[in-house]
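Scroll down for the structure; my scribbles are underneath it.
Let's look at chain A:
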Amino acid sequence: MTPEELLEQVKQKFGDTVTESEVKGVEVRLTIKPEASWEACRFLRDAGFEYLNCLSGADWMTHLEVVYDLSSLRHPNKVHLRVPVDRANPVVRSVTDIWRAANWHERECYDLFGVRFDGHPDHRRILLPEDWVGFPLRKDYADERLVPYTDYGMEEKLPRPEAAPGAPKAAGPPKAAAPLPPTEP
Partner candidate 1 sequence: MTLKLGIFYFLAAFTVWAAAVVVLGKNIVRAAVALIFSFCGMAALYVLLDAEFLAAVQVLIYVGGITILLLFAIMLTSRIGAKAARVINDQAFLSGIAAVGLLAGLIYASTFGIGAMAGPPRLPETAPFLGRALLTTYALPFEVVSVLLLAALVGAIILARKE
Partner candidate 2 sequence: MTFASLVERLYAVTEAWGLPWIVPTLVVMTIVAAVILGYIAVAAMFLIWWERKISAHIQVRFGPMRVGGWHGWAQSIADGIKLLLKEDVIPAGADKVVFVLAPMVVFAAALAAYVTIPWAPGLIVRDLNIGILYMVAISSLVVVGIIMAGWSSNNKYSVLGAMRSAAQAVSYEVPLVLSLLGPVMIAGTMSMGKLVEAQGGRWFGFLPKWFVFPQIVAFLVYFTCALAECNRLPFDIPEAESELVAGFHVEYSGMRFAIFFLAEYANMFVVAAIATTMFLGGWHGPWFPLPGLPREVAQGLFGLFWFLVKCYVLIFVMMWLRWTLARLRVDQLMDFAWKVLLPIAFANLIVTGLVLVLGKQALLYVLGIAIVLLVAIALAARAVGRPVRVGKA
Partner candidate 3 sequence: MEREKPIPIGTTAVMERTGETMEEMYVNMGPQHPSTHGVLRLLLKLDGEYIIDCVPFIGYLHRCHEKIGENRNYTQIIPYTDRLDYLASMSMNFGYVLTVERLMGVKVPERAEHMRVILAELQRIASHLLWLATFGLDLGNFTIFIYCFREREMVLDLFEAVSGQRLNYSFYRIGGMPMDFPDTWIDDCKAFLDWFKQRLPEYDALMGDNVLFQKRVQGVGAIDPKLAVDYGLSGPMIRSCGIRWDLRRNDPYSVYDRFEFEIPVFDTCDVWARYMVRRQEMAESARIVEQALAQLPAGDIMAKMPKNIRPPAGQVYCRTESPRGELGFYIISNGSVKPYRYKVRSPAYVNLSALPEMLKGCLVADVVAVLGSVDIVLGEIDR
């Protein structure tokens, strides 16, 4: 099965829940609405993608995103599946019943981004202490202990290439939003 055929199948099956799609080499890149994400994962697993390489999150300021990287041990195709979720109420259905590997990945994603995984068997923080406040990898997370990046003025001096369309703007240093409650217990 070529990546193109796979993409066709997915599009047929999931119709307009597939908002973006692209084939890049052996990799199929998909964006799917959260309500169809579990079914899509299930479909892809049955299509031979039995190996969940990575599950990560990203904060696009407007929305959060859960990213699944899938591959197969039998054929070279890969899938890069992105599921945008609402920032205020980030819930997506857990895929731990499809790949057990998702267990700790989803816990990490919850820990650092605050995405809730519906149906996760052990929904706890994993890297941070259990009483930590806030989700540190969100772009608006502020912490006075965080050392911001400084380029000593290099950014302005050098010519700036055109940003690709659709790409987000550079986030810049975190804006001092409403101060958070102290994190020290």
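Here, a contact is a pair of C-beta atoms (placed from the backbone, for glycine too) under 8 Å apart; a residue touches a chain by one contact, two chains touch by 3 or more; residues count from 1.
The candidates came about this way: all candidates are chains of the complex that A comes from, given by their letters.
Model, not experiment: these values are computed from the prediction.
Peer 1: What candidate from 1, 2 or 3 touches chain A in the complex under consideration?
Peer 2: Candidate in contact with chain A: 3, the rest do not touch it.
Peer 1: Within the complex, which stretch of chain A touches candidate 3?
Peer 2: 50-54, 56, 58-59, 67, 69, 71, 73, 76, 80, 99-101, 103-105, 112, 114, 124-131, 133-137, 141, 146-149, 151, 154-155, 158, 161, 163-164, 167-171, 180-181, 185
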